[in-house]
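Below is a slice of the complex: some chains, not all, each in place.
Just so it is clear, A and B label the chains in written order, and each chain counts residues from 1 on its own.
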Amino acid sequence: MRPSRRQPDEMRAISFERGVSKHAEGSCLVRFGDTHVLCTASLEEKVPAWLRNSGKGWVTAEYGMLPRSTGERMRREAASGKQGGRTLEIQRLVGRSLRSVIDLEALGEMQITVDCDVLQADGGTRTAAITGGFVALHDCLSWMQARQMVTVERVLKDHVAAISCGIYDGTPVLDLDYAEDSAAETDANFVMTGKGGIVEIQGTAEGAPFTEEEFHELLRLARKGIFRLVELQKMAVS
Amino acid sequence: MRPSRRQPDEMRAISFERGVSKHAEGSCLVRFGDTHVLCTASLEEKVPAWLRNSGKGWVTAEYGMLPRSTGERMRREAASGKQGGRTLEIQRLVGRSLRSVIDLEALGEMQITVDCDVLQADGGTRTAAITGGFVALHDCLSWMQARQMVTVERVLKDHVAAISCGIYDGTPVLDLDYAEDSAAETDANFVMTGKGGIVEIQGTAEGAPFTEEEFHELLRLARKGIFRLVELQKMAVS
């Protein structure tokens, strides 16, 4: 039995609340149960130095956690003077994942920054950030299309979403919350596109190593979860 | 006529949403119109080094803005590696203001950190942070009282709230939003207690210097606004 009393292949309640920011070109407050991430997509008419005059644009992501998004208050990264390794690792992952479904040439020389700020954390913040960041990014592109800057369907090649899986008490389960994540023997994150292509796989043995069979089972669960997330994204943005 | 079409002495719609954080001992999402600040109060059983073995506690505050809380995306302070002067100035003000109504001896050797994170900014974030921070602090003390750690009414001596005023187009007005603040000739922030005592006054001439009479008029408006804010706080926490 999972602490959350969910079935092994059952995700938490997922919701996307769009247009939550008065200022951002696209925004989405994504909830995976008690994990709440505010995603905003900001358009800037400049690109990183290495892309200037290339005709290509860029999509990047930044990630942060509010100090009391967690059970114990964490030190504010702005106060400690640097972003920790976990933060940098996650924002690199979110950026790569979102770029995997963007045609940077069709975007043109502009940059979209997707900020993912965790208001409340209960496990799975990085996968929620990718999944909700996609919605914010989509809405930013729609905003641009309304101004004849791009055609959404030419820039956005597919959906992208992410989910965590793990082996909890010997059983592969989908969408770990914090209590499950802390106790899981193995923890894996999967990022896939709407068409089912794999963009990123990260699997880590927290305790004993895992087997190939276990990993396949996690992948099977993830595929199922991401299929559902993409359905929900489609409902949200249509 | 104010850009907001409000009367000179009319505040924006104010609301306090309590208990918005699953983790924090006290929390409040405060809204002054389109300015939304998430305040959490976190209890820690340690105090700064200079208070150890003094029998006294401490209340401190930290302040941050999400990168796209503003019209143009701001650089994330965690990424730039330090908190700017404005941030430090505001969090010092919020901390001083909240401490003005706390009996640190009655609190005992514990520290409460009030984090004020601006989700959306439209002027007056520091005054919203103080006003909402009070509610989060109150609820943290209630949480402690429920565990026989303190008696709320012994620790919390009074209410405290804050409002901005300014001279807009020659007229003193209450509770500036961003459009008004940008164009105001004079900008002032007032922090007062429920009994009407003044805790902090900050007035700045943005353009031409202001007169004593103008300043008195701002103070009169502030007093009226803070009286109303305290009423709203009372309704919220009762």
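Note that contacts are C-beta pairs under 8 Å (C-beta built on N, C-alpha and C of every residue); 3 or more make two chains touch, one makes a residue touch a chain.
All values reported here derive from a predicted model rather than from experimental measurement.
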item: 2 chains shown - copies of the sequence in the complete complex; value: 6
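Going forward, only the chains that are shown with their structure count from here on.
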item: Chain centre separation in whole Å, for subunit B relative to subunit A (CA means); value: 33
item: Touching residues (chain side subunit B, partner subunit A) in the complex; value: 21-24, 27, 34, 38, 40, 42, 44, 62, 64, 66-71, 73, 76-79, 81-83, 87, 113, 115, 117, 119-120, 122
